[in-house]
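In this view, the complex is presented without one of its protein chains, the others remaining in place.
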Amino acid sequence: MRYLLPLFAFLVLAVFLFVGLSLNPRQVPSPLIDKPAPEFELYSLHESDKIFSSKENLGKVWLLNVWASWCVACRDEHPLLVQLANSGLVPIYGLNYKDENTTAKQWLKHFGDPYIASVVDPDGAVGIDYGVYGVPETYVIDKQGIIRHKQIGPVTVDSLQNKIIPLIVELQKQT
Amino acid sequence: MKNLFNPFVHDSVRVSGDMITLKSRKSVSVCCMTIMMVILYMLSPVSRAEVEYKEAIPVAENPEIEKRMLALTEDLRCLVCQNESIADSRADFSNDIRRIIREQIKANKTDKEIIEFLVDRYGDFVLYNPPMKTTTVLLWFGPLIFFIFSAWFLVKYLKGRRLEIKEVTLSEAELQKAAVLLDTNQAMVTGNQRRENDNSNNQDNSSTQEQHPMDDASARENKGNNV
Partner (left out) sequence: MIPEIGNFALILALLLAITQGTLPLIGAARGITTWMALAKPVVQGQFVFVLIAFLCLGYSFVSSDFSVLNVARNSNTELPLQYRIAATWGSHEGSLLLWVLMLAGWSIAVSVFSKQLPDDMIARVLGVLGLVSVGFLSFMLLTSNPFDRLLPAAMEGSDLNPLLQDPGMVIHPPMLYMGYVGFSVAFAFAIAALLSGKLDATWARWSRPWTTVAWVFLTFGIMLGSWWAYYELGWGGWWFWDPVENASFMPWLAGTALMHSLAVTEKRGSFKSWTVLLAICTFALCLLGTFLVRSGVLTSVHAFATDPERGVFILGFLFVTVTLSLLLFAWRAPKVGLGGKFDLLSRESMLLANNLLLLVAAASVMLGTLYPLIIDALNLGKISVGPPYFEAVFVPIMTPAIFLIGLGPISRWKQMSLPSLAVRIRWAIGVSVVSAIIVPFYMGEWKPLVSFGLLLAFWIVMSILVSLKHRLSNSGQGNVFVKLAKQSRSFYGMHCAHLGVAVFIIGVTLVNGYETEKDVRMDIGSRVTISEYAFQFNGVSDVVGPNYMSVQGDIDVFKDGEFVRKLYPEKRTYNASGMVMTEAAIDTGIFRDLYVALGEPLANEAWVVRAYHKPFVDWIWFGCLLMSIGGILAVSDRRYRLKIKERSKQFLDKKFTETSQATDSAAKPVSAEGGAALASDTRKV
């Protein structure tokens, strides 16, 4: 019997290794889910003298999309965001992350502007508050100002249809 | 292969440190042209050793802060790198975290507060030194458990082994058989040893020779032990 112990130990290990194969070691879940979204007051990209405060959005469900003109993957998700904005389902706010204002404006002109407002985070300080570690990232924030979902990487048709839109609809029903 | 530097699913480009964007590359080469000219100038016969030199300025404004920052970031993981500490990495993400830690040190935050600040935002994943929690109890005590288990195994095995061997008593016939066997061995061995004289002391350690400084020491020792 004791000679079978190594075998059992190995089998347990093999099970974990097998499960491990289907996991993505790079996906880091955010600890901010179901926690209040960090508040911020930042200048708006288009009206550089106006300050936007995240408190203004209390009482509505909204999306915060972290983007930058230097980010290639943002171009993949951008048409989807424009479409979503046009549907009028949910207000989308942009966090222009570590970018230059002129290139950012040009970029929006070229690819379309889905944002109610885009705020400027030149040194990434607000980004760090939100635990941003790459661009793009998208946060779903509810009426109480609580982060309900974080999309790491570009928004896809699949993630929109199966996760983000149903979640928004459900959150909007709550008071 | 691109993976190696920018494996990140979404675009965290500017994993700068080792990825210079096109623009800056161009400016680098412009820089270099001028620098080369300067070097040519510098290589002119003026002896450099005599020239007064100035001490280079540390990158860190405040060495104390830098020291604390480095000690902290050595145990923090750069999230956008494959597997690098924030201290070693030159990715944008790491530069930001280092800057923030410097700011927080300046604001008189304790190390614990700074770690908490980061864990609140990035989770335990950012810590190379995993905190003791219910989920990490086995991680931290695992080696100790292995150690105790192997110590227990060692003692049990050695004791059990001795008992198993001791319990047997030998019959006269068996003893004789053994003696015959050993004698043939011995004869053979000594014969061989004569041929391979320099080889005679190889395998058994000095102690054997110390007690039985004769050529057939090992065989004798074995016999002595059995009987």
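Should a chain be cited, it is by its letter among A and B, assigned in written order, with residues numbered from 1 in that chain.
Convention: a residue touches a chain if its C-beta (ideal position, glycine included) is under 8 Å from a C-beta of that chain, and two chains touch if they have at least 3 such contacts.
Here the structure is a predicted model, which is why all the values come from computation and not from measurement.
K.L.:
List the chain B residues touching the unshown chain?
P.N.:
Residues of chain B in contact with the hidden chain: 1-5, 7, 18-20, 25, 28-29, 31-36, 38-39, 42, 48-49, 51, 53-60, 66, 74-75, 77, 81-85, 88, 90, 123-130, 135-136, 138-140, 142-143, 146-147, 150-151, 153-154, 157-158, 161-162, 164-165, 168, 170, 174-175, 177-178, 181-182, 184-185, 188-189, 192-193, 196, 198-210, 213, 218-219, 221-222, 225-226.
K.L.:
Pick out the residues on chain A that sit against the missing chain.
P.N.:
Touch set of chain A with respect to the missing chain: 3-4, 6-7, 10-11, 13-14, 16-23, 25-29.
Here is the rule we use: only the chains that are shown with their structure count from here on.
K.L.:
Please tell me the distance, in whole Å, between the geometric centres of chain A and chain B computed from their C-alpha atoms.
P.N.:
Taking the mean C-alpha position of each chain, the two centres sit 38 Å apart.
K.L.:
Name, in rising order, each residue of chain A that touches chain B in their complex.
P.N.:
Touching chain B: residues 26-32, 70-74, 98, 123-125, 127-131, 133-137, 152-154 of chain A.
K.L.:
Write out the stretch or stretches of chain B touching chain A in their complex.
P.N.:
Residues 7-14, 79-80, 92-93, 96-97, 100, 119-123, 125.
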